[in-house]
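What follows is one structure encoded as structure tokens, with my remarks underneath.
Apart from one protein chain that is not included, each protein chain of the complex appears where it belongs.
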Amino acid sequence: MDNLQVELQYFLELFLGGLTKGSIYALIALGYTMVYGIIELINFAHGEIYMIGAFTALIIATVLNIMGVNHAALVLLLSAGGAVVYASAYGYTVEKIAYSPLRNAPRLSPLISAIGMSIFLQNYVLLAQTSNFLPFPKLIPEFEFLEPISHIMGSSEFTIICTTSVIMVLLTILIKFTKIGKAMRATAQDKSMALLLGINVNHVISFTFIIGSALAAVGGVLIGSQMGQINFYIGFIAGIKAFTAAVLGGIGSIPGAVLGGLVLGWTESFGTGYISSDYEDVFAFTLLVLILIFKPSGILGRNTSQKV
Amino acid sequence: MTPLKHILRSIMISIWFMFLTFPLMVVYINPLNYTVTWRWKNMIMVGIGTFFASFFWRRFQNRTVGNNDKPSLGQKTLNHIYTSPEISRMLLGVLILFTLSFPFIFSTYQTNVFTTALMYVVLGLGLNIVVGLAGLLDLGYVAFYAVGAYSYALLNHHFGVGFWVALPLGALVAAFFGILLGIPVLRLRGDYLAIVTLGFGEIIRLILENWDKVFFGPSGISNISRPAFFGVELVEKSIPHAIKYMYYLVLLLVLFTIFFVNRLKNSRIGRAWIALREDEIACQAMGINKMRTKLTAFALGATWAGMVGVIFAAKTTFINPASFTFMESAIILSIVVLGGMGSIPGVILGAFFLVLLPEYFRTLGDYRMLAFGASMVIMMVFRPQGLISHIRTKYNFNAKEPLA
Partner (left out) sequence: MNVILDVKNLTMDFGGVRALNRLDLDIRAGEIVALIGPNGAGKTTFFNCITGIYNPTGGDILVTPPQKKTVRVNGVKPHIVTRMGLARTFQNIRLFQNMTVLENIMIGRHCRTQSEILGALIRGPKTRAEEEHIVHYSYALLKKIGLERQVNEFAKNLPYGDQRRLEIARAMATDPFLLLLDEPAAGLNPQETTDLVDLIHKIRTEDKISILLIEHDMKLVMTLSDRIFVMDYGKKIAQGTPGEIRNNPVVIKAYLGEDSDA
């Protein structure tokens, strides 16, 4: 009986661990999926935006700390807010410089440009700050009501799951019911038609990058606070994983990105928990390869037949 | 736009960038001992730098808008060189003389660097078959390179297999992997293919890193034999000789690859690849077996990567998984795209550009990777077709009436 309880608790731990991780993947994956949905570009620099978000938060929090601001909620609000603003500004600028001049170029060109941008941003942060891992302050306070279950769910896990859920709901409302959301959906369906109907496609694209970047920044702040350290390279692997999540769920689909993130988080969590902890990333990529081979449109993606 | 408007706009942009770079470039934190350094000088530099950059960017874009289709002066000269056999023959002669005498003119270090560049030429030309000709976006090309390198390293380590035996074997193993991956994956549409190949590349690297028992983990495999020279082992003492030998070996492979790819390009199979890149459905309607044609391109590209992998292992005598990261795939892909997809001289130029520039700008330290990333973006924005665009063969029927 005791054994079963241990097993169950272990399972629950892995489940919640996967849920936490998956929520972060989902936050980043949304940026990929929205951008892909609109301009069919794999935005390789998206992981770097997430990294820049985390760095900005770290810098603001540290500066506030040195200035003697100790109010936890205020520090969290200012650093997370700053991260969101800066990440969005970077996302917007990256699109304007590296992608918008290439709207009509051959398909591979913006992809190469994106890879270049990713390399550039990584090295920019490396040069401007440091290549070392920096300790990330614990921005999320300990919640007292979580005390009794703290061995399976800490306050940062709790915060990550809650924040992500709220953001998903808000995003769904934004896409479904607001004017800009409708414009985004129209542009994703047919860019030239949207243009004919008087939608400013360039604005829509910029807006998509801004939203995606803001979400990535939130993810960056949350993960930094949970892991306790960051460096300039965290964006790369997170970016690839999040993209995997987006493809898994069906690229272009917003619920798909969330589902894909969660599936990926659980796969990794249970894979490392029950099989081997050395192969965390292998599980992720194997899942990706398998899904793409057997259901290329992803879990929630629509099967689009090619027009002849 | 008038110059004044340009200036105003550039000022706005420079303010924007000063804002953008403020936290990362001005504030320097040390979270260990809680100190902050304010680097205001950086802000001024960013302001001035972006002002001029924006000013010239706008001028340049204004100039290039509208004549994107026209060949540039460089392109015209190149066309001229292509079409005039005397000039091209002369240039080729000079080039061959230079490359042949290179190890005797320059230092061992230079020769070594040049050998690396030549290896990337081969890698680029190999990937060019896949991406440039067949239009299959492969982001995990480095996996096949790793397969080749580890094939030789392991065969050498366990069984003492020599370089010359391992070279075809490594190529074969890589080709096998190419086919193995290609069969399920090549059905996928462009971007999906890109991601699957990327995932595959990462899986291979992670397996190399984590399966210690077989692949020796992150510490890699050392003491791999250098190639023997007609059965004669080159002793460690004569490293300069070994480097020279390696140089000629790679040069030979480059020449063979150029010859091969050039023949392929204008063959029945090569045309099918290009047609496949242009329009898959029309291609099938023309009786071309899509899967088979794609698979040949994919496997052939893998073969070449495998060969270079073996050479790489023999050249460095030490390999570990760190040499086979996604970054490596990205660089090889950039060589192809930057040089000009499908164009052989383009790929060669691209390889030299991307390998030699960072190498010779080592003095710039970490700035070289920054410049590398930036140049990829700038290149794509201003010249998306690459340095040298692909030119199709022209057929001349004026001389005599063809028999029909």
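We just call them A and B in the order they show up, numbering each chain from 1.
Here is the rule we use: a residue touches a chain if its C-beta (ideal position, glycine included) is under 8 Å from a C-beta of that chain, and two chains touch if they have at least 3 such contacts.
All values derive from a computational prediction rather than experimental measurement.
Residue B:271 is the one among B:157, B:271 or B:368 that touches the chain not shown. Although one chain is not drawn, the whole complex shows that of B:300, B:314, B:355 or B:381 it is B:300 that touches it.
By the touch rule set out above, chain B reaches the unshown chain at residues 260, 263-264, 267-272, 274-275, 278-279, 281-290, 296, 300, 392-395, 397, 402-404.
As a working rule, only the chains that are shown with their structure count from here on.
With each centre defined as the average position of its C-alpha atoms, the distance from chain A to chain B rounds to 30 Å. On chain B, the positions that touch chain A within their shared complex are 16-17, 19-21, 23-25, 27-29, 31-32, 34-36, 42, 61, 131, 137, 184-185, 187-192, 194-196, 198-200, 202-203, 206-207, 210, 281, 326-327, 330, 333-334, 337-338, 341, 366-367, 369-370, 372-377, 379-381, 384-385.
For chain A in complex with chain B, the touching residues are 36, 40, 42, 52, 55-56, 58-60, 62-63, 65-66, 82, 86, 89-90, 93, 97-98, 101-102, 105-113, 115-129, 134-135, 137, 236, 240, 243-244, 247, 251, 278-279, 281-282, 285-286, 288-289, 292-293, 296, 306, 308.
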